[in-house]
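Okay, so here's the structure we're looking at.
Just one protein chain is left out here, and the rest sit where they should.
Let's turn to chain A:
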Amino acid sequence: MSKLVITDLHVTVDTEDGPKEILKGVTLTIKEGETHAIMGPNGSGKSTLAYSIAGHPKYTITGGSVTLDGQDVLSLSVDERARAGLFLAMQYPVEVPGVSVSNFLRTAKTAIDGEAPKLRTWVKDVNGALERLNLDPSFGTRSVNEGFSGGEKKRHEIAQLELLDPKVAVLDETDSGLDIDALKIVAEGVNRFREREGKGVLLITHYTRILRYIEPDYVHVFVDGKVAESGGKELADQLEAEGYDRYLSAAR
């Protein structure tokens, strides 16, 4: 059973003019088997939510709580959160020169499971995951994210999602910068993950496009650091037609 509960989360980021509040009381519950889409205009704090859940040091939690299956996530280090079952697919995956993808994947899998994966099945699993995401097997010898195209970076994130098998995946604008073919491949990967038992997905996106391929159970409109409105997938259709203007003028 997996359940991510975010309660009245307040987050600040340090700026030259002192701390600035980005998240202003976010409350959200993602139960197992559910996919929640968070949609919102630029600068609404969507990515801050993703990075705060993952524990990026740039963000300071000033109030509220995040729990995963009852465990206090905010008291854990970044790696402990990952080992507890959280996964963040990043909008801008980071280059790690000289570290091969295969070494990286094996090191991560070993860390998550607490033991090294069995070599024979692991090689098969990795090759399978790469193949399903239309990544050449030689991908494993390349340095992590170095020289990857935008699409390769995102597909590599989803390959990690498949292999590391978290409880809850937070996908931060995984659809941005993808052409339609790459978007489909990525969406299929996410859908394979959703079919697994008891997984939760928090899908952060600026566009409705990806929701044609990954059907959410709930849609939340995120404006000015909090959830402005929640609904079913029909809310996405409404946003597609009307845009965010209504919420933005209300926020002003």
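Criterion: a contact is a pair of C-beta atoms (placed from the backbone, for glycine too) under 8 Å apart; a residue touches a chain by one contact, two chains touch by 3 or more; residues count from 1.
One rule holds for everything that comes next: contacts and distances are computed from a predicted model.
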{"item": "Missing subunit (named according to UniProt) among the choices \"Fe-S cluster assembly protein SufD\", \"Radical SAM core domain-containing protein\", \"Pyruvate dehydrogenase E1 component alpha subunit\" or \"Sugar ABC transporter permease\"", "value": "\"Fe-S cluster assembly protein SufD\""}
{"item": "Contacting the left-out chain in the complete assembly, out of A:18, A:57 or A:147", "value": "A:57"}
{"item": "Per the touch definition above, residue among A:79, A:131, A:181 or A:242 touching the missing chain", "value": "A:79"}
{"item": "Full-complex contact with the absent chain, from A:7, A:27, A:127 or A:143", "value": "A:143"}
{"item": "Contacting the left-out chain in the complete assembly, out of A:71, A:110 or A:149", "value": "A:110"}
{"item": "Absent chain, residues of chain A that touch it", "value": "54-57, 77-79, 81-83, 87-88, 90, 93-100, 102-104, 106-108, 110-112, 116, 140-141, 143, 160, 164"}
